[in-house]
Every structure is written in C-alpha cells, then in structure tokens.
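Worksheet for the structure shown next.
With one protein chain withheld, the remaining protein chains of the complex are depicted in position.
Going in written order, the chains are labelled A and B, and every chain counts its residues from 1.
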Amino acid sequence: MNWMFRNGRGWMVAGLFLGFAVCVQAQLPQIGAQVFIEPGQTPEDVEQWFQILEENRMPVCRIRMFEAHMRRADGAYDFSLYDAAFRAAERHHVKVFATLFPIDDTVGGFKYPRSKQHLTEIAAYVKTLVTHFRAFPALYAWVLQNEPGTGGSYTESDLAKELRTAWSAQQPVEKPGRFRETHFDYEEFQRYYTTWFLNWYAEQVKALDPNRQLHVNNHAIFSNLPEYDFPKWRSFLSTLGASAHPSWHFTMFRRDQYTLAMAANNDIIRAGAGSLPFWLTELQGGNNLYSGGRAMCPTAEETTQWLWTTLGCGAKGVIFWSLNQRATIDEPGEWGLITFQRKASDRLLAARTVIESVQAHPELFTTTHHHASGVTLLVTRESFWTDKKQRLGGNDAFEARRGNAGMKSTMAWYEALMCCGISAEIMEMDWFDWNKASYRGQTIVLSHQISIPERWWKPLERFVERGGRLIVEGVTGYFDEHQVCIMQNDFPLKNLLGGEVSEFKALEAIFPLEIEEQTLPVHLWRGEIVDAQKPGNVRYIQRNTFGAGETLWIPSPIALGALQGSGQPFVLFVNREFAALKAEQPVTFKTPEPQMVLKTLDVPNGYVTVVVNKGKKRKVSFTTRPDVDAAQVVFADKQVTLHGHVATFGPEETLVLFWPKRAQ
Amino acid sequence: MNWMFRNGRGWMVAGLFLGFAVCVQAQLPQIGAQVFIEPGQTPEDVEQWFQILEENRMPVCRIRMFEAHMRRADGAYDFSLYDAAFRAAERHHVKVFATLFPIDDTVGGFKYPRSKQHLTEIAAYVKTLVTHFRAFPALYAWVLQNEPGTGGSYTESDLAKELRTAWSAQQPVEKPGRFRETHFDYEEFQRYYTTWFLNWYAEQVKALDPNRQLHVNNHAIFSNLPEYDFPKWRSFLSTLGASAHPSWHFTMFRRDQYTLAMAANNDIIRAGAGSLPFWLTELQGGNNLYSGGRAMCPTAEETTQWLWTTLGCGAKGVIFWSLNQRATIDEPGEWGLITFQRKASDRLLAARTVIESVQAHPELFTTTHHHASGVTLLVTRESFWTDKKQRLGGNDAFEARRGNAGMKSTMAWYEALMCCGISAEIMEMDWFDWNKASYRGQTIVLSHQISIPERWWKPLERFVERGGRLIVEGVTGYFDEHQVCIMQNDFPLKNLLGGEVSEFKALEAIFPLEIEEQTLPVHLWRGEIVDAQKPGNVRYIQRNTFGAGETLWIPSPIALGALQGSGQPFVLFVNREFAALKAEQPVTFKTPEPQMVLKTLDVPNGYVTVVVNKGKKRKVSFTTRPDVDAAQVVFADKQVTLHGHVATFGPEETLVLFWPKRAQ
Partner (left out) sequence: MNWMFRNGRGWMVAGLFLGFAVCVQAQLPQIGAQVFIEPGQTPEDVEQWFQILEENRMPVCRIRMFEAHMRRADGAYDFSLYDAAFRAAERHHVKVFATLFPIDDTVGGFKYPRSKQHLTEIAAYVKTLVTHFRAFPALYAWVLQNEPGTGGSYTESDLAKELRTAWSAQQPVEKPGRFRETHFDYEEFQRYYTTWFLNWYAEQVKALDPNRQLHVNNHAIFSNLPEYDFPKWRSFLSTLGASAHPSWHFTMFRRDQYTLAMAANNDIIRAGAGSLPFWLTELQGGNNLYSGGRAMCPTAEETTQWLWTTLGCGAKGVIFWSLNQRATIDEPGEWGLITFQRKASDRLLAARTVIESVQAHPELFTTTHHHASGVTLLVTRESFWTDKKQRLGGNDAFEARRGNAGMKSTMAWYEALMCCGISAEIMEMDWFDWNKASYRGQTIVLSHQISIPERWWKPLERFVERGGRLIVEGVTGYFDEHQVCIMQNDFPLKNLLGGEVSEFKALEAIFPLEIEEQTLPVHLWRGEIVDAQKPGNVRYIQRNTFGAGETLWIPSPIALGALQGSGQPFVLFVNREFAALKAEQPVTFKTPEPQMVLKTLDVPNGYVTVVVNKGKKRKVSFTTRPDVDAAQVVFADKQVTLHGHVATFGPEETLVLFWPKRAQ
C-alpha cells in the first residue's frame, strides 16, 4: 500500500477508499480552512468556496452549523443552504469538520446552557442536525462546541445548580487539622462542568452517529488553561484542537514572538491531547479591522512560519479561520484567506506552497512525532487561580501583580530554552506521567508557580529521587491549594530543595541578583534562602541532590525579570544550565540565538527541523549529535542558504531541513 | 432707510422701532452674553448685569428661566427675581433669549421627560412661564431646551415606549432578500424623539406666544451630530444655535486647534440651519476650575479669534457663557466674562473691541453670507453608530478603534483644506442638496465614513455624473446601514469609483504609503485596490471618470495617518489635488500655511476674510482671483501689518480684511 502520493487529490481519493479512521493513523498532515456559510450566499457562492479549497490542495474544511440559519419561525428546519455546502464539499473532495452551533446571539456561541429547558432544546437541535447530516459522505467530524473556555466563570442555572450539588457530594472528605483558607470549588466545578457538557454533547452525537470523529477546539490557552481537563476529554474525543489567533490570543506577546507563541500553543495542546492526534483547528487566516485584541493582518511570511511551526509541533492538521469572510456580526469582512473578489491572498499562496512542500515529501511527513527534548515546564491550575484571587483591588503597579504571572514567567523559560535550541514541553501537572521507573535525562521546571498543591509534594520528590532534575524559580510553592502560605513553617519542599526561604523582600521592578558568577535582572521580589552553613547569612540560589536526582532553586522571579528587563543574562544562564541536555538533542544552536524558533520532528530515518528567523538577517550555526548526518533542505524561503551546519537567513524566513541518521 | 448706524445703541433703538423679526433679516451681527440669575442676587446685582452689557455694547443676552427658582413649595410661582431681570434688560436695551428650564437637579437640565406625568408638569410650567413673560418688551426669543443631545441614549419611560411603538409602526417595510445584521432603531428613534420633544416644546410655546422667535442650542457637535435631525428642526425654529465650549467640546483637538474647531463647529451649525440664521448661543467666556473636560481660561486673543471666526462663518449673533458667574452647582465662580468685582475681564475688553469694529463697518457686516468654497465634507450618522458598535470590548490599541474615527478623520481634511486657504462645508449627508442639475465645481469628500447606507449609492453616482468630483478615503463604504460588509461581493460603488478593494491589511499605527509620486503616512489599514490592468497586482489609489465628473479613491486612512504622524505630506497632497479649486477662491494662501484659519464672507461689493495665526510670528502671502482688488484692513491685532498681498502676523493674532471686487 503506497500512501506517498505527490498529489493532494490523489491521496484524498485513497483516503476515501480506506476510511478516515485509518487515514488519521497514517497520512500526511492536512491543511484546510473554515468555510463560512451564511444566508445571502448563492449556491454558486457555496460551490466556489469548495472549488477554491480544491484548487489550493486543501482537502479539509470546517463549517459552523448555525441553527439560527436553519431553524424557521415555525420550528421546522431548512437545511438547503448547508446541504449545498456538503454536496459541494463532496464534489471537491473536501471533508468537513461540522461545528455544532445552537441558536445564540454572540459571536463565538454560548458555553453553557441557560437552563435545563435550554439543554433539552440543544438536544433536539443536535438530534435533528446529526440525523440529517450523518448521511453526507463529506462529513468527517463533529466539533462538539466552538471554543469552550470563558476566562473563569460559568452560567448559573437550574442545571448548573443541580450538577454542582451532585458534584459537591462526590468530593472527598477533607482531612481535619489543616488550615484551608480558600477552596477553589467554583473553579474546580467550572472545570468539571465544561467537561460534563462536552461529554454530554459527545453522547448526544454518538447515539446517532457512533463512528464519527469527535473534536473540540479550545482557545486562549495561555489564560484558559486551568479550565481544561484535557485528560478527561480524551475519553470522548477522537482529536483535540485549538484556536490560535494571534490578534486575540497572543496579546501577552510582542508580534515578533507570535511564531514562538504559536509553537507554545501547539505544544500545550499536544501535551493535553496525550495519545490523541491534535489539530490546529483555527489559525488566523486574514485581517482584523475591529475584531482582535490587537488588530493585525498576518503576512505571507507569518503564514508560512505558523504552518511549518505547527507541523513541527506534530499537528496532524491545520484549519485556517477562515477561507471566506463572514458578512456580519462584529467581524464582517475580516479573517479571510481569499480577497473580496475570491482570489488567493498572499497568505493563501504561502499556505499552498507549504502544502505542496509537505505533499512532495510523503516519506518525511506521513508519520511524524514531535521530538521530546526532555524538558518539561509544568504549571498548576491553582497557581492561575491563586494569582487571580491575590489580585487585590487594582494593585497593578508591578507586572507580577497584573495577572497571569505564572504563565508569563513560564513562557519566558520556553523562549529562553528555544534560544538555546531546546524545545520544552509545557503542561499542567495533572497531565504529566508521574509513575515512571526512572526520570534520568528528564528536567522539570516550575517557574513562578505560586501554588503547589499538597498532592504534588510527594510526586515531585519521587521524580527527583528517580533521577530527574527539578528547577524551581520565582515564588513557586509559596501557597498550597488553599491559598495558605506554606513557607512559614516546615516548608514541605524543604528536603527536596535543600533549604528554606527566610523572607521574600519586595525591592524594585527590576533589580540585579548575584548568583554564582552571574548577575540576573530580577522582578520585584528577592527570595532569601537560609544559609545552612552560615546562620544569619542568606543565599539566593540552592543546589541540592536528592535520591538519584538533583534540584536547582532560585526563589526570585528571574524569568519575570528577563521579561521586564534584558533577557540576555537569563538566556545565558539557561544555556549554561542546560549544556548537558543540549548535547543530547539531535540538532540545536551552537550558541544561543535570540528570536529564533526551532522545532524538531522524529521522522523515519532521521529528524526534520523547522527553523524560523524572527530577527534580522543572520547566520545561524547548528550543532548536531554525532549520530546525525548532514542536512537536506526540504523547504527554504528565498534568501535562505545552507552550507554545512551554517544557515543564512533573511528576516522572517523559514527553513525546513531533513537530518538523516548517520549510518552506524 | 439707513441701517448703517455706527453706534450700538442707535441701531438697537431702530431695531426696537421696527420689530425684531425685521431686525433678524438685515442687521449687524449681535454679540451678547448669558446673564445668570439665581437666588441671593439683589435687585442691584441684577441691574448691574444689564448695565455692564449696555456699557459693552452688547444688545442681547440669554437667561435661563429656572423653574426651581420660581416655584414655591405651595406650587405657586414667584417671578419677582426674573421680572426684575426683564425690566432691567428693557431699561438697558438688551433683548433676551429666555431658556425654558423646568425643575431638574443636573447642571445642564434633563433632555427627555421622565414620564407622561412629567410631560404634563413640564407643560404646566411652560404655560405659566410663557403666559407671564410674553408681555415683557425685552423678551426676544424662547430657547426651547438647553443643549439637547446625550451622547446616544434617551430616558426610558411610558412616554418613550408609547412614542417608539407609534414610530416603529411608521417605519417602511423592508425589501426582502438583503442581509440586515443590525438595525439602528434605537439610535434612529432617539433622533426622532429629540425632534419630537423639541417640536412639542415649540407647540406649547406657539399656542401662547405665536410670533416669538424660537431657538435651540445643540452642543458637543463633533460627537452628538448623529442625534440631530436639523432639517426637521428648521420647521419649528426661527434660528439654530450651538454651545461651543472648548474645555468641554473640543477635547479631541489640541489647544492651538481650538480656533479651527470653532470654525468647524460653526460651519456644521450653519449647514444644519439651512436657510435659517444661526447663532453661537454659548461661547466659553471665562475660566474653568472644576468644570470642563480640560480646564482652561480663554485668553483675550482667543476671545478675539473665536468671535471673528464665528462671524466669518456667517453667524448672526454670539452669546458668551456667561457674563456673570453662577455661585453654585458644579461650576461656581467659573465661566464669567467679568471679574468677581464685576469689572471687565481682558476677554470682555477684547470682545468689546471686536464689537466696536463690527459696528464701525455696517456697510460690510449688515448682510453677509459665508462664502462657499465648493468643497463639502460629508458624514453619515450610520458611520458614527457603526463605529460605536464596532468598538468591541476595550479594543483601543489603535486610534481608529478608539471611537469617533470618522469625525476625527473628517476634521483632518477640514484642517488640511484650511491650510490651503479653502474653507470646506461639513454636513450630514441628509442635509446636502442632491437634486441639482449640475455639480460642476463641486467636490464631496467622504473621509473614513465606514457606513454608506444604500439610499446614498445612487445620489453619489448622480452627483458625479452631473459633473461633481468625489474623493473617497479611508475605510469609507465598508459597511451599509446594517453593519454588513458590502465590499465582499459586488461592491455597490465599484462603477463609480472604478474599482474594488481586494483586501484591507492591518499594518502599523503609522506606515508609509506610496501613491503616485508621494509618500503619505497612513494609520493602521492599507486598502488594496484590484489592479484591472495587472491581475494579481494591487493599487492604493484609483482615479476614475464617471459621467461628467470624476472620482479619486484612496481606501487607506491617510487623514487619520496625518493626525497620528506628520501632517505635512497630507497637506501637500491636498494642496495639489485642490489646485484648480484654489484658483476659484476669491482669496487663498499662496502656499500651504499650517496653523492658520481663514474664513471668507461674501459682503456687498467684495469679500471679508478673517485670518488667524495660531503658529509663530510669520509672513503669509495671499493669492486672489483676478476680479479681487487690494485689501483694506478692517481689524488688525497690534503686531499685524499688511503690505500688498503679504501680511505679517505675531503669534495668536487676528486680521480682518475687506477685499473689494475689482471694477470690471
């Protein structure tokens, strides 16, 4: 069986033969776009959307199934507009992710039912919709809900009350004797309720269309992360997805960091998906006028970068938002990949070039896995929540008190590691596998995770005991899961970290910290570790060995310091600390390279690296492991050249290389 | 009959003989001030206010008729305080604009009744008041309401509900088949309701005092404009007025632009008034302590500039706010033309100098008309409303998304044209005369008017067909009147403008745009026009001929760009585009003169120009039409000199010239 067609149409035909379930297992990543169907479009319009997809080698699309468009005043459904779309999709060999979208008057759709009665209405819509569309050959997957996640609240209702009562009854009885200032019940229940509702959707659909792919796209992952119980979602989803629109979701980054943020977003989703395939189900395709927190139009170069970077993160598919522009509601005329005359924009041309490159290399891209570097940045949902609770009325003179400090800090580590050529995993603590026999070669970083719940104290010890390396930085571990300060008395991580903090001291927005022979800019607080050797003295860094592993502790926000001040000292610090781990990577940068993104895929017989230059024109030297041979160019922007291990980049350029494994 | 008295008192006496109705038809512009009457003032105090007016040659005043001051606890009215005022006015030959002011506890008065019951109470007050005061000889006009206009909302009530139901029933049935995302019903009804209420007031008054002048002063015109249906107001008003307090109403301008803004404010009111005379019924006369959005005290020079500029716009009168200071309510001790000791401030002395100059030239100022340059800046109310609706939660990183972008953009054109010596008309589309046989010599500019309702598509075509010139700039015409993007498919202005936009692209807050041989700074979005000659290429400017006229289209915000970055390239662009029209003006600047205001009046046998220097000391060269002879100085600040066509100005100085028509 030969999967390695060079032609988009060809493999789709094969795909149709073999059934999609197989397809997903072993096929090229698929790139497509949202088709926006709305009243006012003629059948010719609809036909044209799919023709454009086919012409641009896009075998997949997503369609939002607006109940508002289908349901007539008398309660009957008129599916004709959408029937036309599904038939056009079929004609043009495009498979469809169909998004459930019950009647609503917001741009993104409601996230929770308004009542039990509302739930019944939703069920009726889902039943009617699924019953009708399951017969269409073009249908590939149901997207259960568009962008669950609300920034931390749920809709109160009779349904929510009933579910919460039941949920509360199931919570474990607490051990007496501990101080528990705060219970994040509201937040935990919201997390549960989101999962419950998605699962409810899944059950409605499965009852009628049991073998269909089920998908959900989360969004705004850098702030909504604590709401998502991805491990639980895996039980009812076929694939996990995400929306990643820089203008909405990357506002905590500068524009030259958007490709980095795209990598991070994908890395988080991949971690959340676990063994499920993941897709980038909404990628900003076009311009903002009035939508987007910070308006932008992606350039062709960014489109290339984001696509390759997403593939470099191991995504099995990408769907742009959107092919065509909607005409109404907050964002009329925005986001499109095509022009108002339905010609290809420069972004669509760029996407097509990437698609052709992927399709030209089936030997590389049919089975790929993101290459794990061995470094994991862990965050706790309680850190998000505690950070939010501790934002006492308007106290935002300092970055660390302006919200989401833990994620900002973590992303500073992600970026610094990336400058060294190391691509870190990022995940919530719950998603990590704490039960391995050995963690040799593994590093965990806890960057300004202010709340470390009791349930992680032992696992963290076990991780280090079994050979792992733990790096703890910032005000990590100040609180437990009840907003209680646990550093005051018998700090539970004392043995693990080899010390205790005596005090934190609020100093300046940026102040210098001398550790070992380096000076790092630090933000706001200086954590002072009791010096076991010299009582009365304090230390700012503590290294410890614990079991077979080791720890490094700097209880001052050096990563937030890097964000607020110069990042260079922090990058050099990270580069030194990870020298040994760098040597383990198949391909890294010889010296730290700021404003570069590097993602590595494990492919048959070697590695594929996606490298993006977000800085000025420059030369970049790669270092490879002894078992890695000289690279072959898979894709290169126009000014890029490669001579041995040295690549020359123009600004904004992308280079994709295949590094074969050296014959042993 | 000789109207040309040189003495203020003299012509007032004549006025009294002939009746005011005649007066308004042909008399010198009248300048006066608000007299603030309030409890605590003695009869001597009241006498003194009018004595000061007379001494300063001010034959007109305005008085707010506080019901709160007149109505006793038992419901009876005590008019004595106001009677004294009207009698003092008569003694001092001052005529009175009396403002209806039913009981209210806000500084500016309520704008809509709270209920039908409230309306009945208001009617009773009006009846009592008008019945009492109509007999006073000093009474000249009723001001129906102080400053209608709320920034876009009305007071919900049983009355409003009833009126809205009736109003809705009268709205035309919509044609099927078009997409209509939004209906600006709330806004349209508010506009209707404001008109309804003013007309209701007019009817109450007319029933009792049928031959009296009726007046209304709007305010904050740069933002309240869409609420005002001036053409409808004309049916019940005698004169239209305005409040123009820089500290409250000009906050979108810099202080050195206030005189320009004063000109624009007057030009808008004149356009709204149509064939009715217009007055500036509230002009900031004094200092702010706590009131005013940006506190200021007008200088004597500004007072001179604002008065002359307002007269240069064709106003028939100006009333300062205020002669004396109120003692209470938000602005005690503020705004006055006189000192706390009731002496003339430097502003009052400046005003008196202007008054004397006007009165010294009855041959020039008795019948004047603003000289129409042939350029009209049109705005649509739907652009205001759409701009507001599209302000999605807090997205204000860019000026174009911070509110009122269409008016800001339009004012950049007004300023640039003024720098060229061309004074543009400014009006809402509804006020323009769309039914002329020819528009040769006429130019319309649509600057960033994001909503162009369907009802204007044909009229715009007709305007150009019949010889007009249409300049379209910014994101004009992106939406129809239903917040639907109409550029996506069959752009309705395609034929007129000679092209279609393929895409807008959000770039930077300021980026350079190359058009023809110029580089203009542009704000945020680049509109790309499909190049009919080279498919796949784009253009940033499109010129077209259509019928007997022509169009110029730059679908990028170059005017907002001029505001955000350097304005010079934009001024030079405008100067080039309007070279032919400049040659048609009686008097213009030889080369563009930033920070100058120039207004031209048609007067018997020639033109009067008011010229104000808001920049540094400088020489300014005028260019005149061949039929215009050498100028005579009517008024000149102290350092100003005129040699032939070259005037030398000190900073802040004003020059008024009479340019006779050359004997043919």
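The definition used in the following text is that contacts are C-beta pairs under 8 Å (C-beta built on N, C-alpha and C of every residue); 3 or more make two chains touch, one makes a residue touch a chain.
Note that the structure is predicted; figures quoted are calculated from it, not measured.
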Consider the whole complex, including the chain that is not shown, and state which of A:65, A:276, A:524 or A:541 touches that chain. A:524
Just to verify: which one of B:56, B:145, B:194 or B:325 makes contact with the chain not shown? B:325
Using the touch definition up top, pick the residue from A:478, A:540 or A:658 that touches the left-out chain. A:478
Which residue from A:76, A:135, A:437 or A:506 sits in contact with the chain not drawn here? A:506
Which of these touches the unseen chain: A:181, A:256, A:363 or A:584? A:181
Residues from subunit A at the interface with the omitted partner, ascending: 178-179, 181-182, 390-392, 395, 397-398, 401, 475, 478-479, 483-485, 487-489, 491, 500-507, 524-525, 530, 536
Name, in rising order, the residues on subunit B that touch the hidden chain in the full complex. 38-40, 45, 286-297, 325, 327-330, 332-333, 336, 339-341, 343, 345
